[in-house]
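Following: one structure in structure tokens, then a few remarks.
Only one protein chain is missing from this complex, and each of the others stays in its spot.
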Amino acid sequence: MNSSLKRFVKGNLTLRGIALFYIGLLIILPVIAITTEAFKGGIPNLWKQITLPQALFSLKFTFIIALIMLVINIITGTATAWVLVRYDFPLKKTINALIDIPFAIPTVVTGMMLVVLCGPRSLIGEFFGKHGIEIIYNKPGIILALIFVTFPFVVRSVQPVLIEMERDMEEAAQTLGASKFKVFFHIVLPTILPSILTGAALSFSRALGEFGSIVIVAGNIPMKTQVASVYIYGEIESANIQSGLGTAVVLLLSSFIVLIFLNFIQRWSNKYGK
Amino acid sequence: MENKTNCVEVVRKQKQAGKWVLISFVLLWFFVLIIFPLIGIVRETFKNAISVITSSLSSTASTHAFWLTILITFVAVVINTIFGTIMAIVFAKQNFKGKLFLESLIDLPFAVSPIVAGFMFVILFGPGGWIGSWFYSMNIKIIYALPGMIIATLFVTLPFVAKEIIPVLREFGIEQDEAALILGASQWQIFWKVTLPSIRWGLAYGVTLTIARSIGEFGAVLVVSGSIINKTQTATLRIHDQFTDLNYAGAFSAALILALISFIILNLIQYAQKRKKRI
Partner (left out) sequence: MSGIMVKNITKKFGDFIAVNNVSFDVKEGELAALLGPSGSGKSTLLRIIAGLENPDMGQIFLTGKDVTPLRTQKRNVGFVFQHYALFKHMTVEKNIAFGLEIQKKDKKEIKQKVEELIDLVKLNGYNKHYPSQLSGGQRQRVALARALATEPKVLLLDEPFGSLDAKVRKNLAQWIRDLHNRVNVTSVFVTHDQNEAIEISDKIIVINRGKVEQIGNATDVYEHPKSKFVASFVGNVNVINANIKKNHIVITGTKEKIQFKEKTEINFQNIVLLIRPEDIIVKDNSTEDTVPCIINGIYYRGSFYEVDLKVGTNNVKSLVPKEDFFKFEWRKGTKVYIRFRKFKIFEASEGHKKVHEMLKQLGYIE
């Protein structure tokens, strides 16, 4: 490569320096700062903070709720992507365009929409309320909020793979006598699995950290409907920095694990080639 | 013969039935999850008289909040567009040790809870923090002030521009750069005349996503701002405040405006995405 182009692009240390500085300042340094702060009082102390009944409950609660959301989203997300790619029906284009709405709408607004729709004063809320089921300010509301804010992840990561997937593989399987279900489970699913897992991982990490919609929808009652991020916020507000740190570090660690998992999937799906 | 056609007919109908069951399931799900809530918020807003809506929107606190949101969004977009493009060029075209690790680190803001993000900045830039203490000694306040809110917004929107451009640049390769070089173009000419035009739709897509996220960001900004009325209260914080104060008219009218903005941005996103695919 020409020395000048090399200097400009390939080996430009100024550009690289700027990029590294920015990442360092905004990502690496804050992560190091919070981790150092958390470990300042020693590991036993940190462990004590994490295992405080309220903290521990909020973490467990968050993971369980996120897992429930995950199962629902994987199924409905894949089905939606499938329908949007493979079938023709009225309103298809509009619906396809509206899938991204949850990404565009502020999470606080999302929370409020759900309260309006399913709150105790709403039609749906009243109906379920009569049967003793509380949606808003309880678990169903939280799950609903999480499903809403993470809905596009699975759809949008599966869709392009389905579009590009060659139909001849399926047709080959059909000529070899495979039934529709066999074709789906043996041919289609393995092909789109990496993209499903990618979407799932993204929605899982989003669900673990979601705050805006949940703080409005959930009752935020400790040991009952309080998720981890709401717990941390409460601790910060009441200046219990140390007890907030423990939970925050666990959430941060989970984010890193999700990132590693995503990298792993990417490498794995690259192996199939293009 | 007749039997046979009947059989075919039955099989066809069964296939059709399966298809329509799936379609109606998805449609139903979609309406319950997305359309109903949207309708709900519109209905709730207009339950109140228009006069109530306008008065609550034009209150100084609300106006201030909207202007603050616009200011933060603008600053975040400008800064992250510049740094995002630089990061993209570095990651797409340079090779160095630890590149893979750093590139996946860019995704961290997507994966981390906004509350944890805000928390990190409170610790780093707070009065007792490594960087914050230095600024405080010079009487510059970052946390519970505008700089902190901008930094938090920069963090949560950091990946958008970079992540959109990196694949475009990679696919674009180096050949066109070289062609321009041979024709005598300088480095800046190559960037403005060749590189930038070819990444423009990817860039536009990244920018719209950045705008959407900046406007909507709540958790991270809440933690670093303290949500002080007329000072550090953005639109989303204001909505939340009004909602918890049971001022539904104000909350919902402001929410509706944000939802409308989101809708416009959504359309921009889709336009940019379509153009991105074309070129």
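In order of appearance the chains are A and B, and numbering begins at 1 in each one.
Operating definition for what follows: contacts are C-beta pairs under 8 Å (C-beta built on N, C-alpha and C of every residue); 3 or more make two chains touch, one makes a residue touch a chain.
Remember, it's a predicted structure, so these values are computed and weren't measured experimentally.
Q: Write down which of B:24, B:54, B:133 or B:186 is the residue touching the left-out chain.
A: B:186
Q: Using the document's definition of touch, tell me which of B:18, B:167 or B:197 contacts the absent chain.
A: With B:18, B:167 or B:197 as choices, the missing chain is touched by B:197.
Q: Mind pulling the chain B residues that touch the left-out chain?
A: Chain B touches the missing chain through residues 175-176, 178-186, 189, 193-194, 197-198, 200, 279.
What we mean here is this: only the chains that are shown with their structure count from here on.
Q: Can you check how far apart chain A and chain B are, centre to centre, with Cα atoms defining each centre and the answer in Å?
A: 15
Q: Can you name the residues of chain B that touch chain A in the complex?
A: 19, 22-23, 25-27, 29-30, 33-38, 40-41, 43-44, 83, 86-87, 89-91, 93-96, 102, 104-117, 119-124, 129-131, 151, 154-155, 158, 174, 177-178, 181, 187, 190, 209, 212, 215-219, 222-223, 235-236, 239-240, 243, 251-252, 255, 258-259, 262-263, 265-267, 269-270
Q: Going by the contact rule at the top, pick out the chain A residues touching chain B in the complex.
A: 1-2, 4-5, 8-12, 15-16, 18-20, 22-23, 26-31, 33-34, 37, 76, 79-80, 82-84, 87, 89, 91, 95, 97-98, 100-110, 112-114, 116-117, 122, 147-148, 151, 202, 205-206, 208-212, 215-216, 228-230, 232-233, 236, 241, 244-245, 248, 251-252, 255-256, 258-260, 262-263
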